[in-house]
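The structure under discussion appears below in the form of structure tokens.
A single protein chain has been removed from this complex, and every other one stays in its place.
Letters are used for the chains, namely A and B, taken in the order the chains are written, and counting of residues starts over at 1 for each.
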Amino acid sequence: MKKVQRVDMLFEFLRVFLGLIIAYAITVVFVMIASKGSMADAVRNFAIGPFVNARRFGQLMGKFIPYVLMGCGFCFIYSAGRFSLIGEGIVNFAPIITCLVMFKTNLLVGLPLWLNLTIMVALCAIIGAIVATVPAFIREKLGQSEMVLSIIMNFMLLFLSLWVLKQFLLDRSISMQATKMYPANMKFYSLVGTTNFHSGIYVAAIGWVIALILYNYTKIGQKIKTVGANPQFALYSGINAIAAPFIAQMIGGAFAGAAAAVDAFGLYPRYQYTALTNIGFDGLLVAVIARKKPAYIPIAAFVLAYIRTSAVVLNLSTNIPVEFVNMMQAIIIFFVAAEHFLSKSRQKVIFRLARNKEQEAHS
Amino acid sequence: METIQSFLFSTFRISTSIVFVALCATVSHQAGLTNMAAESMMLTAALAGVIGSAVTQNLFLGLLIGAACAVLITLFLCFAAFVMKVDLYLMSISLNMALAGATVYVMFVTTGQKANTAAYFNSLQVPAFRLPLIEKIPFLGPVLSGHNGFTYLAWLMVIVVWFLIYKTKFGLRMRAVGQNPKAAESVGVNPRTVYTISFMLAGLIASLGGMFLSMGYQSFFIRDMTGGKGFIGMAAATIAGASPLASAVIAYIFGFADAITNYSKLVITDAQFLAALPYIITVALLLIFSALKKKAADTAHRKRRLMALERGEAQAS
Partner (left out) sequence: MSKELLRMENITKIYSNGFMANKDVSLTVHEGEIHALLGENGAGKTTLMKILFGLEDYQEGRILIRGEEVRIANPLDAIAKGVGMVHQHFMLMEGLTVAENIVLGIEPGKAGVFDKETAVKMTLEAAEKYNLPVVPNALVRDISVGVKQKVELLKALIRGVRLLVLDEPTAVLTPQETRELFVQLRDLRSRGYGIIFISHKLDEVMEICDNVTVLRRGRVVGTGRIADLDEKKLSSMIVGREVVKTVDREAPRRGDLVLEVRNLSYVDDIGKIHVNDLTFAVHAGEVVGIAGIEGNGQTELSEVITGLRPATKGDVMINGQSIKGRNIDQIRKLGVAHISEDRLVYGCAPDLSVWDNIASIYLSSKKFARGPFLSKRELNKFVDECIEEFEIATESRNTPVRLLSGGNIQKVIVAREFTSGANLIVANQPTRGIDVGTASLIHKLLYKYTREKNVAVLLISSDLNELLNHSDRLLVMRKGRFNAHFTDLSRVTDELLGEYMLGVRSMTEEEMGNVL
């Protein structure tokens, strides 16, 4: 029995691992096609680019930080069997509201940095949780698709954020659409020189621990997992099958808010999002690679941050557009989420195990 | 008077791609599945059509190439979902993401540009048509005549989809599978085949919505030029409950909201708020319609229960 369990886990791992390898290989081919200069250079840039100097590694970490938080949030939504993509819009929306507090009130002025950051992250998380209730409501109370609504809401939130930015917060002294510079006591600071590796990593670490505890050690975490694994069984066990996924989506929204905070106040000197950031979709992918388990989120987030940074490096050195990694992400999902991928080999191994066991029992 | 005319005219124009996507969603919906990948199909077709028409310098071939590429994407989606058993929604969402990237990539590889193809490709455009007799009708003439070919094709497509769903053998099979796949299978209608064909048809229709953007509304491809229209069409079909006529009507309501937005520019100078408006309206309509639907279903169930109970009591006594 234990052997079967081990084979199960091994194949789960193989599927993810092989999926990543294959997707990587295909992407390298795309890089080669698009590179105008030396192919070898392009491929090398793509493979080790993110590690050649501190600045680039900082870039990687700058992506890694929000991915961890967003990925953790998706673990809850996805574990509950829901598919709300509202995180994408929250990344734009939560920080702009926080900016209103930052620039239009005196609440944060003069407070110490750590307290300000705590307040800002908490505020973003609360906004995220509130926004996430809308798709949760249409699903749990009205029985319609949370997915369609959340995607349309993402566009709504993007344009509302731009509206708030332009209406109340625009810095008219510069040509780009952005707010004024964040005050020094209201932003994350760089940990290594002037790289993107910023103190938001602490928020990510704390967030990850909170996710781990919530997911593995609390009643609500256990409820969410149970509802996601078998809604009828959850109902029969006395679990509120409306409340648990609703809360899961709010937790997801809160983590998305935190991810928004570390990205907006960590990577940039001012609020300057003018389009959707893709962090939400990336978070979904992180959760898929981590098989919905918060424990594996940092590894998955690192892998994705690495791939994304490679693309940026490549873009800088060869001008190949960053967006081509999006193709790679689809390939990863294709392999990692394909139930059929490797399922035949898995069955064969388990069958052989069962037969061996039978023979042992006979002899 | 003239303002109203040109306003209605632009409502029809703007709605064109939403109508196509709503029809695409309707076709998938009738087969019992939600098609979340319309955006990817639109983008693919939009770019492939531009490149195709530029290379061949033949409008018809260009359209054909655009449509074929969108159908190819659909085939991949079907392979992933029905053969490899990837979650359909997950695959659709990531395809949207992938094709948003892939179109930029292909544009870069072929033109060296990353924003649009305007400067590079001399692509062809579907012309506008004037309707000879209708043109003469007072008031309505200028509203209905002079539209782009795609806009008329959208009207035609409403009828075509209606015909497909309700008047053809395949339409019957599609509805059967959508309602009860097991029962359909028991009489030899293979649900997987029906899903795949209906998805390909959906992809074909969505591709027209995409090509309208790059070969009708504009004459070149701009990155991310669909801007969520795929999902608005999707929402229209959801609200309409998969009836092609109702889907089209609701798509026009959304287009109307879009047109109001455009025209409000004269009054409201706030471009960002205007940009958000169609989405706000869509979200509000989705919530309202869902609530109404739910309430109607609840009432029906309660009524049926009480009636059965009364019947039971009448029989007992």
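The working rule: contacts are C-beta pairs under 8 Å (C-beta built on N, C-alpha and C of every residue); 3 or more make two chains touch, one makes a residue touch a chain.
These numbers come from a predicted model, not from an experiment.
For a quick check of understanding: of B:21, B:143 or B:176, which residue touches the chain that isn't displayed?
That would be B:176, which touches the missing chain.
Where the complex has a chain not shown, which of A:53, A:237 or A:274 is the residue touching it?
Selected residue, touching the omitted chain: A:237.
Considering the whole complex rather than only what is displayed, give the residues of chain B touching the chain that is not shown.
167-173, 175-176, 179-180, 182-189, 301, 304-305, 307-309, 312, 316
Considering the whole complex rather than only what is displayed, give the residues of chain A touching the chain that is not shown.
Touch with the absent chain occurs at residues 1-2, 4-5, 8, 213, 217-220, 222-223, 225-226, 229-230, 232-240.
FYI, only the chains that are shown with their structure count from here on.
With chain centres defined as C-alpha means, what is the inter-centre distance between chain A and chain B in Å?
29
Report the residues of chain A in contact with chain B in the complex, numbered from low to high.
So the residues of chain A in touch with chain B come to 30, 33-34, 83, 85, 134, 137-138, 141-145, 147-149, 151-156, 158-160, 162-163, 165-167, 278, 281, 284-285, 288, 319-321, 323-327, 329-331, 333-334, 337-341.
Under the definition above, what is the set of chain B residues touching chain A in their complex?
34, 36, 80, 83-87, 89-91, 93-95, 97-98, 100-102, 104-105, 108-109, 114, 223, 227-228, 231-232, 234-235, 238, 270-273, 275-276, 279-280, 282-283, 286-287, 290-291, 293-294
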